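Every protein chain of the complex appears in place save one, which is left out.
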Amino acid sequence: MPLLILRRLGSAVLTIVLASLLVFLAIQALPGDVVQQILGRDATPEAVAQMRSELGLDTPVFLRYIQWLFGALQGDFGTSLVSGEPVGPNLLLHFRNTLLIAIPTVIISVTLSIVLGVIAGLRRGKLADHSISLISLLAMSIPEFMVAALLVLAFAVGIPLFPAVVLDGPQASLAQLLPSIWLPVIVLSLAMAAYIIRMTRTSTIDVMTSEFITTAELKGLRRARVVMRHALPTALLPTLNVVAINIAWMLGGVVVVENIFNYPGMGNLMLEAVFNRDLPVIEAVAVVSAAIYVACNLLADLAAMALDPRQRLRQRTRRGTGVGAGTTASPAISTDERSQP
Amino acid sequence: GVSNGVAEIPLAAARGAAAPGRRMRIARPAASAAETLDPASSLSAYEYLGAIYNRLVKLDEQGTTIPDLASEWSSTPDGKTWTFKLRRGVLFHDGRALTASDVIYTLGHILDPKTGSPQAGVLAPILEPSGVTASDSHTVVFTLTSPNAEFPSLLTAYQCYIIPAGSAAAIGRTGIGTGPFKLSSYTPAGRGSVEAFAGHFAGPPALDGIDFYSVQDTSARVNALLAGQIDLISQTNLDFATARVVASSPVATVARAKDAQWYTIPMLATSKEFSDPRVRQAMKLAYNPEDIVATALQGNGSPGWDNPVPPGYADALDHTRPYDPEKAKALLKKAGVEGLQMPIYTSSYDSVFTPLAVAYAEAVKQAGIQLTVTSASSDSYYTEIWMKKPLSVSYWFTGRPVDQLLNQVFRSGSSYNESAWSNKAFDRLLVDARREMNDERRRGIYQDAQRLIIEDGADMTPMFGDRLVGLSRKVVNYSEFGFEFDYLKIGLS
Amino acid sequence: MKSTLRGAGPAFIIGIVLILGNVLLALLAPWISPYDPVASDSAAALQGPSGTHWLGTDMYGRDILSRTLNGGRYALQVTFLATTIAVAIGALLGCLVAYLGGWFDDVVMRVVDAILSVPTILALLVVVSVLGSGMWVIVLAVVVVYTPAVIRVVRGAARSVKSLDYVTAARARGERAGPIVLREILPNVSDVVLVEYAMRASWVVLLISTLSFLGFGANPPAPDWGLMVAENRTALTVVPWATLGPVAALASFVIGLHLTSDGLGKRLGVDRAMTGVK
């Protein structure tokens, strides 16, 4: 098993490096010269040449990537083209702020949606199921920016319970940010919960019809025990992936919500960097997001191993001969990866 | 048509007694992360400047030059030598007293090419650093290289705020001036605060302090106001619908600054499309400013008729021109660009940009001109689009003296010449006007210059808009002219 | 189609109706909208719903109903194109990768993972800010960011089909990869592909309106759902219809897609598992 984790870790690192290379190349392909952009229209050719070599732009792309990679490995993401300050610390600050909304969001949405999803799955076709399904359907269908706008209207402007926007910059202390996080947390939780609820519901239904649940029931166990001990670990397996993907999505791309609430997080930093063509910042944000994505998936895999001992075996590609081979087309396989918004 | 039940937009902010001990919170759009408190710089953070600095002279709401740090000034009859007497007992925030050397230093800083000050373009042609001298500790003498009857008005620009001698390197962060407020904290594109400066020569301001916040998104700024998180939104001209929302809010209201926004449509004269004056002429003839005021401003403003000098100004040329799409068509045909097609750039930088672009594009259709309204990001609009794309929309605050307005925005080579228009005759007129010490004749020359802009200029002025400013109902004595409020009087009830 | 409809339940029918309704309205919008969606009329600004303007007008006096009707055209067009291309490429590649396996699978999946790991919005924003916000650019951008996800899903499904005996039988006959993928594997993951199509489309349409909302999509004064929300949201209390109209349209379309995909998913297996009948 440690070997398995090691292999996953290896491929995770490879994925991040590949992602950083892709983004690096894509950014290089941007039309327009960075130097011209910085120096403006009246730049003399000498000044341009000098700045190019200052920025190391006269070295070949691949070499530059290698240099960047080495820097990045040591935590040096270069300096912002706009502010001239190192990217790393600023990114860290924004990342911290995003975490401040991400962590409560994950805690709230994951617990809530698993509970609701399981309830809906267990009470399939009943009122509880219908209302939970309907609400999650709505939550998935109404764009976040609308939800955010309505919430602001209701709970910041109408009844001034929460601040409408974050006035403090990225350096604000956590205590300063704390009152502002709740509306973003609600918006993000709604968006996230919807998918998790649906996935949990589906897999709960799936698992509840499986033979081992029937067996557990026919053993005369209490319903609660059947659900909690027998069904849940397996039912949560497909949910894990959805949770992971949603967490990654949230950390990497809360752009809209952060934009609306003027929240000084990574999403806002990213938007700003794209607006300003601040290439080192874009690259750094991309790499951090890729790392988060990969880490979330890795964690989901580890959690799956914890939940389900079968996952600890390396999956052997058994040639399909016997009766068992035909039964692999479970809907869970196809749905788990489907839930990336 | 105004639908029932929604509050009308008020004409002005409340007057009244400010309560003592209050701090005001102002939201401003985040400028570039490279912004600075150096007033001479092109990237200065406007809102702070008026609070922390003073100029020698300033403009009042009627456009006349009035004293600020200078108590009186005079010139020789040829208009070449100007003497300014400084107010006594003026203190900088660090406790030093203001002397003539500070003024000399400040002008040297502005004129220093390394500073890259936009005002250098206005002052350099007539003033050399060595031309600023002190006859005593509180008298400054300007010796101009050419006569300039309007010279004092050129010192009303916000780049001319006086900084302490020797402070150039640090001023961008320290913000030490003589203003009613003293800087206590500052982050570029972030938040910052100023505190009442007890040592201010005109007595302390009504407020104890001001906190500035940068909020990127316009709606976010409005929401912050409606939620009571801030007291005033600066540099934000509310769109009509939003203004109504704000006006009907129990906590916030709207104040109107008449004709405070000067909207322009620069046609880049160096671009292949607009290097031909016939095309520029056609673009002007093809639309009716009155229609634009009606649709883009909902009537909250006055038509500009492509004359950049606001209608209320004494020097303004009284002019309307025909709206003639047929003639425009003919001109385009002559220029070989019949059925001109191109993008017109806009952004959400100002709430009227897009309505203006849309209304304009709609209007010129008649003349066979096909404009696609293209929205660019508001953050990089003034670095990526403005003065780079052939056709875009832009705006200025009104409140400049005529001489500066024409020199800054229209003279060849000025760094604010947004249309890159260059006209020798026009430039000469400006020089002539400065030489002319007779007010009446000078006005005539300025009006000739306006005529040239209308006929040949590359910058269209479809309209002047009222600026709708969102502020808290608690704000009293708000008045705004040009770039700045009256920081002394503004207060909270 | 008939057999697809049967057993999918009434929600599925509602879903189909919502989708078709939106598509139909978008197609017919130029003919059925009462006003020119971009023509402003200062005299009629900010009116509430009335007989002349059913959904009222916005601050420029534009008819909200007309704008809402036309507002889906761009989004639906992009959604249709982008989803179709992404799902088509993804389905083919997914099947091929699953079938061939080996190093080809490894290489493709690494790249797929790498693309997936870059935040969708970031990738889109970069592409759009580089190439402009033309329709085809957005289509391209969406295809680039969503094809990998489709590849993953389809590959997962295709891998289980791949090991089935009829594929083996084809291999034993000596069929080439092309026919095997097209004749044997693809038709049997079509359920998954169909569900995926509906799910993807729902995200694409939301994504596009988000882009418009952020100022990267449709350009003013074009009528567009996302843009309309962005334009009118601060004035939500004065002109709620200007925001709620487009949101309702958008949401109904997305709900339609979800219901349809659910219905298809049900037919795909969940319900069969429920009755315990194989």
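Just so it is clear, A, B and C label the chains in written order, and each chain counts residues from 1 on its own.
Basically, a contact is a pair of C-beta atoms (placed from the backbone, for glycine too) under 8 Å apart; a residue touches a chain by one contact, two chains touch by 3 or more.
One rule holds for everything that comes next: contacts and distances are computed from a predicted model.
Novice: One chain of this complex is not shown here; going by its UniProt record, which of these names is it: "Peptide/nickel transport system ATP-binding protein", "Sarcosine oxidase subunit delta", "Heme exporter protein C" or "Dihydroxyacetone kinase, DhaK subunit"?
Specialist: Per the UniProt record, the undisplayed chain of the complex is "Peptide/nickel transport system ATP-binding protein".
Novice: Sort by label and list the shown chains the missing chain touches.
Specialist: Every shown chain touched by the left-out chain: A, C.
Novice: Check the options A:A216, A:M250 or A:M266 and report the residue that touches the missing chain.
Specialist: From the options A:A216, A:M250 or A:M266, the contact with the absent chain belongs to A:A216.
Novice: So which bits of chain C touch the chain we can't see?
Specialist: Here the touching residues of chain C are 164-166, 168-175, 183-184, 187-188, 190, 274-276.
Novice: Counting contacts across the full complex, list the positions on chain A that touch the omitted chain.
Specialist: Chain A touches the chain not shown through residues 210-222, 225, 229-230, 233-234, 307-310, 313, 319-323, 325-326.
By our rule, only the chains that are shown with their structure count from here on.
Novice: Please tell me the distance, in whole Å, between the geometric centres of chain A and chain B computed from their C-alpha atoms.
Specialist: Computed value for the inter-centroid distance: 44 Å.
Novice: I'd like to verify one number: the distance from the centre of chain A to the centre of chain C, where each centre is the average of its C-alpha atoms, in whole angstrom.
Specialist: That gives a centre separation of 21 Å.
Novice: Please list all residues of chain A that touch 2 or more other chains.
Specialist: Within chain A, the residues that touch at least two other chains are 149, 259, 275, 277.
Novice: Name the residues of chain B that each touch 2 or more other chains.
Specialist: 219, 223, 377
Novice: Contact residues on chain A for chain C in the complex?
Specialist: 11, 14-16, 18-19, 21-23, 26-27, 29-31, 124, 137-138, 140-146, 149-150, 153, 202, 205-206, 209, 248-249, 252-253, 255-256, 259, 267, 270-271, 274-275, 277, 282, 285-286, 289-290, 293-294, 317-320, 325-326, 328-331, 333-335, 337-338, 340-341
Novice: Which part of chain B faces chain C closely enough to touch in the complex?
Specialist: Within the complex, chain B touches chain C at residues 1-3, 6, 218-219, 222-223, 239-242, 244-245, 248, 294-295, 298-299, 346-348, 354-355, 357-359, 362, 372-375, 377-378.
Novice: Tell me, which parts of chain C touch chain B in their complex?
Specialist: The contact residues of chain C facing chain B are 38-40, 42-48, 58-61, 129, 215-216, 219-221, 232-239.
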